[in-house]
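Could you have a look at this structure, given as structure tokens, before my questions?
Of the protein chains in this complex, all but one are displayed in their positions.
Letters A and B mark the chains in the order given here, with residues in each chain numbered from 1 onward.
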Amino acid sequence: MLTSILVISGLAAAFGLLLGYASIRFHVEGNPVADKLDGLLPQSQCGQCGFPGCRPFAEAVACGEAQINACPPGGEDTMIAMAEMLGVDPLPMGEDGGGEIETGIAVINEEECIGCTLCIKACPVDAILGATRQMHTVIASECTGCQLCIEPCPVDCITLESIEKTTETWSWALPGSPEDIADAAKAVKNHE
Amino acid sequence: MNNTATNSKRQLWKFHGGIHVPDNKEQSSRNSIEPAKLPSCLVLPLKQHVGSAALPIVEIGQRVLKGELIAESTAFISAPIHAPTSGIVTEISDALTPHPSKLASACITIKPDGEDKWIDIAESKTNLDELTLDSLAEIIGNAGIVGLGGATFPSSVKASTKNINTLILNGAECEPYITCDDRLMREHAEKIINSAAIIKRVLGANECLIGIEDNKPEAIAELQRVVSKSGHSGIDVVTIPTLYPSGSEKQLIKILTGQEIPTGSRPTEIGIVCFNVATAAAIYDAVTSSRPMISRIVTITGDGVKRPCNIEALLGTPISELIAQAGGYSDSAEKLIIGGPMMGFTVETDQLPLTKSVNCLLVVSESEIPTAGPGMACIRCSECASVCPSSLLPQQMYWHSRAQNLEKAEEYNLSDCIECGCCSHVCPAQIPLVQYFRSTKTAIDEYNEANAKNERARLRNEARTARLEKLDAEKREKSRLKKEAMQKKKAAAAAKAAAEEGGKTPEEEAIEAAKSRVAETSEASKPRNTENLTAEQQQQIDQAEARRKADSAEPSSASEEK
Partner (left out) sequence: MLFRNITSPHTIRPNDVTTIMLRVILALVPGIITMIWLFGWGILINIAIAIVTAIISEAFCIKLRGRPIMPALSDLSAIVTALLFAIAIPPLLPWWQTVFGMAFAIIIIKQMYGGIGYNPFNPAMSAYVLLLISYPADMTSWVSPIVLNENPLSFMQTLAAIFGGLVPAGMTWDSLSGATPLNSLKMALNQNQMISEIRTGPLWQGMIGGYGWEWPSVAFLLGGIWMIYKRVITWHIPVSMLGTLFLFGLLFSLLDPEAYPFGLFHLFSGGAILGAFFIATDPVSACTTPRGRLIYGASIGALIYIIRTWGGYPDAVAFAVLLLNMSAPIIDHLTQPKVYGHGSKK
């Protein structure tokens, strides 16, 4: 009886010491979980999650202070990726963030732009080119579609344009996917 | 294993897999190439090649002549477009082109005027024997020549590479039904051989190999005859076994040289350049006559056309008119396939223009080529892996594509897939494997692009945050310095006051300071050296005094001048 107690206690002590040593020796600086989560996020820096940027949101999720379904631009894919990484259950989108996410590129109507630089100051990724009383324009390749520039514009000259598919950006639909089924149905209809 | 023009036994290698498919080539290869009738309109897409689209340099309503440059090349990897006949530019707008997306893209539309008048082309002054690498590449680029085997890679880029030791001409034409290269080799063998000689010399290659499948005996014989007659050395006509896809560049290079192109590289990186025989013929035309490429040979076949044949047609000709020239549709026409049965795609309408990439128009009935049913469950038989020419595991790529597990699909080397269709052909469950792979390849590209964009956005955001913080910090630093300076000043003044006796009030101190300043300046402006003047100096002083008195008597003129 005594031997078994001694043995178990001895083992517990040994493993405890080992774990303690490992936690000190192999301690990781920084917050690798937040880094990895930040890598999954779409980097629109739009603030729709309630945090001032993607990195603060990632850190909040890593600490458990934010829900993983709060990122509308990331959509369901990002939420599921985060759920997998953290080992938690996926949450339905639309609880905190919007349901349908509009993606697109901001476009400034140059006829109406007055050169006030309010949108330039609002853009979180500096994707608007311009200066005071000079024409403003959106650098299309860098625009993340976060829509933060649309509100500040005093003349409402910024719109979100959806990205049209061209022959360059089109791709074959995955067989069995909704697009594929729609394609097939359209083809049958055209033929009739 | 097989004989060459020089009758030396040449070693051939094999690639893994491959399938035997019925040729179906006799229908269209019986007759010689027909010239096309002048079409009613020509639609020329600005992008008929790999690389950047060409930029139009003509305007609507402009009259153009045959061979005139109408859109110029916009990058190193790009190609120009020329007017295939004389006429008027009627539109520069989006139009439907032969593309599986069924989307429109930018095109120049020309209405022929029926005269078919050539533009005046300055005769090339370069002696063929003195052609250099750069001048050859320039001629090819200006002529708008791209790979005519279907890949449409700009040939000028290929022709401008150094360190080439083997030139390969691809006459394999392994896909069923297509016979345009076959007829070209039978009827214009001299062009091909002469072109080979020129390109070989300019590139500095040691040998030129022309690979032809053994189901084209007449073409082989004709090319061998021309090689022997021409006396060009170093050109070998090599017969290879008929096996699909021997005509794929990677596989042909393996068969002829035993080497494999390293993944992600081009053949030029191992010293090999490969041109389709039709491209070589077009290069010969460009070099000798300086005429740009404005037409191509296209096979029109299948039991859906009344008279299968090969037509040399102007680029931009509507497909409907080409099929009409081939006798029109037969009663059993149900599907139109652009390209061959293995790699081509169906289109819904025949109101599309002929482009540089279209090598075959295949019109078939349901019985000739039945539509595959919906795929069933994969039974893991691995027939697909046994026929894959790239030695891939299509089954694994299929599972991961289906799950959209992009990393795993890439791990199984999805990017090495040449989309030849061998795997889909043999699959017992009739799974559309190639469509899975094409879709997933694009998904991987989009994913990588999105990641790169996200990374850029993150960096820009960080840079912006840093910039704003820096501005903030500078502002704060500035105000801090200002504050410090003010405080220093105050402290200095207070110290001064404490040091002086009597403790004068600040106003008295200011008056004292002002008085002492005035005394200093008046002291400074007092004339000096006024004792012991010489007589001359005294005279000058007196004259200056007199002038001064006269000036002050007329102050108005002096101030007006100012």
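Operating definition for what follows: contacts are C-beta pairs under 8 Å (C-beta built on N, C-alpha and C of every residue); 3 or more make two chains touch, one makes a residue touch a chain.
In this text the structure is predicted, and so the values were computed from the model without any measurement.
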| item | value |
| --- | --- |
| Full-complex contact with the absent chain, from B:L128, B:M376 or B:A450 | B:M376 |
| Chain not shown: contacting residue from B:V89, B:L184 or B:L336 | B:L336 |
| Residue among B:E34, B:E187 or B:D416 touching the omitted chain | B:D416 |
| Residues of subunit B in contact with the chain not shown | 15-16, 21, 176, 250, 254, 260-265, 320, 329, 333-337, 341-350, 362, 364, 369-372, 376-383, 385-386, 389-393, 395-396, 412-413, 416, 421, 424-430, 432, 434-435 |
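Everything below uses one rule, namely that only the chains that are shown with their structure count from here on.
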| item | value |
| --- | --- |
| Averaged-CA centre spacing for the pair subunit B and subunit A, given as whole angstrom | 32 |
| Footprint of subunit A on subunit B - complex, ascending | 47, 97, 99-101, 103, 105, 348, 375, 401-402, 404, 431-432, 435-436, 438-440, 442-443, 446, 450, 453-458, 460-461, 463-465 |
| Residue numbers on subunit A that touch subunit B, as the complex places them | 38, 41-45, 53-55, 124-127, 141-142, 144, 165-167, 170-176, 187, 190-191 |
